[in-house]
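One protein chain is absent from this view; the other protein chains keep their places.
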Amino acid sequence: MSDLDLQRFNVGIDLALEAKELAESGGNGPVPGVLSEVTDDDGIKITRLDITTEEGSRIMGKMIGHYVTFEVPELRKQDTGLQDRVATKLAQEFAGFLERIGVGKAANVLIVGLGNWNVTPDALGPIVVENTLVTRHFFELMPNEVAPGYRNVSAIAPGVLGITGIESSDIVQGIVDRSKPDLIIAIDALASKALERVNTTIQIADTGIHPGSGIGNKRRGLTKDILGVPVVAIGVPTVLYASTIVSNSIDLLREHLMRHAGQADGFMGLLDSIDENERLQLVREALGPLGHDLLVTPKEIDQFIEDIANIVASGLNAALHEAVDKTNVAAYTH
Amino acid sequence: MSDLDLQRFNVGIDLALEAKELAESGGNGPVPGVLSEVTDDDGIKITRLDITTEEGSRIMGKMIGHYVTFEVPELRKQDTGLQDRVATKLAQEFAGFLERIGVGKAANVLIVGLGNWNVTPDALGPIVVENTLVTRHFFELMPNEVAPGYRNVSAIAPGVLGITGIESSDIVQGIVDRSKPDLIIAIDALASKALERVNTTIQIADTGIHPGSGIGNKRRGLTKDILGVPVVAIGVPTVLYASTIVSNSIDLLREHLMRHAGQADGFMGLLDSIDENERLQLVREALGPLGHDLLVTPKEIDQFIEDIANIVASGLNAALHEAVDKTNVAAYTH
Amino acid sequence: MSDLDLQRFNVGIDLALEAKELAESGGNGPVPGVLSEVTDDDGIKITRLDITTEEGSRIMGKMIGHYVTFEVPELRKQDTGLQDRVATKLAQEFAGFLERIGVGKAANVLIVGLGNWNVTPDALGPIVVENTLVTRHFFELMPNEVAPGYRNVSAIAPGVLGITGIESSDIVQGIVDRSKPDLIIAIDALASKALERVNTTIQIADTGIHPGSGIGNKRRGLTKDILGVPVVAIGVPTVLYASTIVSNSIDLLREHLMRHAGQADGFMGLLDSIDENERLQLVREALGPLGHDLLVTPKEIDQFIEDIANIVASGLNAALHEAVDKTNVAAYTH
Partner (left out) sequence: MSDLDLQRFNVGIDLALEAKELAESGGNGPVPGVLSEVTDDDGIKITRLDITTEEGSRIMGKMIGHYVTFEVPELRKQDTGLQDRVATKLAQEFAGFLERIGVGKAANVLIVGLGNWNVTPDALGPIVVENTLVTRHFFELMPNEVAPGYRNVSAIAPGVLGITGIESSDIVQGIVDRSKPDLIIAIDALASKALERVNTTIQIADTGIHPGSGIGNKRRGLTKDILGVPVVAIGVPTVLYASTIVSNSIDLLREHLMRHAGQADGFMGLLDSIDENERLQLVREALGPLGHDLLVTPKEIDQFIEDIANIVASGLNAALHEAVDKTNVAAYTH
């Protein structure tokens, strides 16, 4: 069960941003077929990144598509003023994103909150669903009484495989078949490569959610190919592998030593000779045999998740319903 | 939203047991077409009640079908020994119930936990789902490795209309279409007519879950007719209308006075003359204009729900999987 | 354990408002020694009631002192705009109340959140404590760096006797001895006589918290006599006895019948002849032997408690610290 659960986190482990950093870290300069634009507004950094060609997709290891990333390093400081600003910006950016990918103002939306209610860092999706302004039932039951400025929105938290025994993808497809939305917005907690991104970063992408491709992986994703409906994914890194921290550290020390090594030839060879097995062995020693696969999260995760889920829900509510004031979005969410 | 939610509670508000008591209260003796059998084992009273004819169904105001009710007045006393005994008896009784209605040992089961995670007395279904032993994913992903004695079981908590914007019935039907179970077991919190039954009573019925039939009610139930799969409902009264308490009290005082009234004719007329409007007026005065529609629940509901959900989940796990020891069922549930 | 817990609720079961209604219900007109003043501002009714003489105290069955009651019938409707208005008014009223009873702006305050974290309708006090702006540690650890406009405030949730084995009063006295506050503000959940007051009413009183006086009751209260420090109590009815609903109903029906009875003498005697034992018997029949002592609460208690605790905490934060903006108090509370 936990293996399957970990696998879910493998899915989409890389933020497009992290993929780009990695691709460019070799010193090869900009990746062909990848356009990006950055704005920074008083602590809220927004990167709009488009992967436009197969080559760019291949180099990045990410699907062709549009990616928007919010980075707000101070977001863990529980500053409600900043949270409100982020929610407001998210609403504006998300509304623009939908327009850019051709989703009309009347499109029916199904919000899917992936994850497990009972595992705090994995509860982002269900908490967002809980705070979402849903209207579909009003459109169904009393269509003539729905005020203008509201869109048909529904929401579901399908649970995780270990609790339901059914793939989230299957549950969502069943609901899509019955409720016929025009667009799916899937919210998910992600694993990051960098601790500083955990609970400070929000990624929007029109590529859907793709399962990992490990051996024997029969799991299905949430994508337009599978569901027949476009899927926009909103991801927030809420955990990272402890082993990632160790690996990053080893890399940094190697780089550090290399920079200072100068002519010590034998030494360079020594560092290069740390092969994958030795590396894995070091990780195991650093974390203990039971720790090396552990996903970790900041101690204050309960509050962080609550805060960021409210930001995402507020942003969505304002982006999806024209009647919701986009200049003060927080008021509409509990 | 809350109106719709109340409506959900109206659905199945009557325990078959309460219907029978009502039908027989006029002094007409046993209801034709209704068979019942009662056992009482050291504080656990089990009533097996079958409605076998249209006439019985009409008089009772309940569907033709099999009903089993557990009444355990002491269940609110937080006695873990008693809880274990109830779970064990429930497992045995439920296994027998499935056999009686012709559900085979290999039948695939989908457990549906109705209700709202965030409203404690309404969270019974979701908590049961969380504690259910699901296996479907093992059957799907590694069919050759499933140990004998386990049945294919999946589970879903579809949420409530106010959170999802989609009828639970539609969500379930979508999942049924995709996952093809042979049987649905739907868990739901009910409203009772009697405070003493709240959180002390468990009803099993093979009639599914029927929505209320109020004016303009377009809501759909969970029944074999609708879903194409038999539906066994497990219901636990967790709330009652405050107005029910008032009405019961008025009735009791009337009866009391009548019994003692003797020849005072004018008086009899007076009591009879309390019509429905006056009665409603009295209820409103007793509860206040805002209180008369309130569903209330005992103060200790958090603990009661946890306890009874564990009993139901333990009982289901043992009843559904032969490999689970039916003599000590609690050990398998968290 | 639960007996003791019920007793806690007996303490202060009567809102001063309810006591006054009762005292005046006999048609005797205003109670001597009791002054009261009512304002009503768009759905927020505020009653300032002073019991000034021993006679008034005796008739009312309440201590001499100042009482302020907020009645906001719509408070259960989850209207965040109304909640903000109530919090703002509460801040202003409470600041005035402190002034009226002679508490200076520099007085150190200890907030005591009575009740049980794990029993939702009893968790008001602990939730308020959690959302209170405490500053005492800054005054202790870095006195020169505390910004002007902040008062020395500390807070404690002492737990309940069944969890701690120690009287809350003893715990608080120990803390008072060590931390030397000038004023205690004690927050507590109360039992009401009227369902419509549950979760819609807030009472402030400078009389402290008095335990019930049942047989063998050795329990101590939170009062100036006991603690040596003035105690302001803030109480919110969050539960009521089911038996109260029944009793109220019986009374109403009696009154109703009496009004219509006219000359039917035998009948009047009949109604009068319902003595206490018969009445208790009727209550038991209406609720079942196990139900007649049950405290009940509205089904939506989780949300109601959260809302009203935020109102109280926001109001306190703004009333106690001049630096907190009293025109928009909600922003400072999580």
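Labels for the chains are A, B and C, by order of writing; each one numbers its residues from 1.
By our rule, a contact is a pair of C-beta atoms (placed from the backbone, for glycine too) under 8 Å apart; a residue touches a chain by one contact, two chains touch by 3 or more.
Only a predicted model underlies this, so the values are computations on that prediction, with no experimental measurement involved.
Residue in contact with the omitted chain (choice from C:155, C:189, C:202 or C:250): C:155. For the options C:61, C:104, C:149 or C:174, the residue in contact with the chain missing from this view is C:174. Check A:23, A:141 or A:250 against the missing chain and you find that the one touching it is A:250. Contact with the omitted chain, checked across C:45, C:136 or C:279, is made by C:136. Seen from chain A, the chain kept out of the figure touches residues 2, 73, 76, 118-122, 194-198, 200, 239, 242, 245-246, 248-250, 252-254, 256-257, 260-262, 264, 266-267, 270-271, 273-274, 278, 282-283, 285-291, 294-303. Listed for chain C, the residues touching the missing chain in the whole complex are 4, 117-118, 129-130, 134-138, 140-141, 153-159, 161-167, 170-171, 173-179, 218.
The rule is simple: only the chains that are shown with their structure count from here on.
Where chain A touches chain B, the two copies mostly use the same residue numbers: shared numbers make up over half of all numbers in play. When C-beta pairs in contact are tallied for every pair of chains, the largest tally goes to B-C. Superposition on CA atoms relates chain B and chain C by a rotation of 180 degrees, given as a multiple of 5. Centrality by C-alpha centroid: the chain sitting nearest the overall protein C-alpha mean is B. Chain centres here are Cα averages; for chain A and chain B they lie 40 Å apart. Touching two or more other chains at once are residues 118 of chain B.
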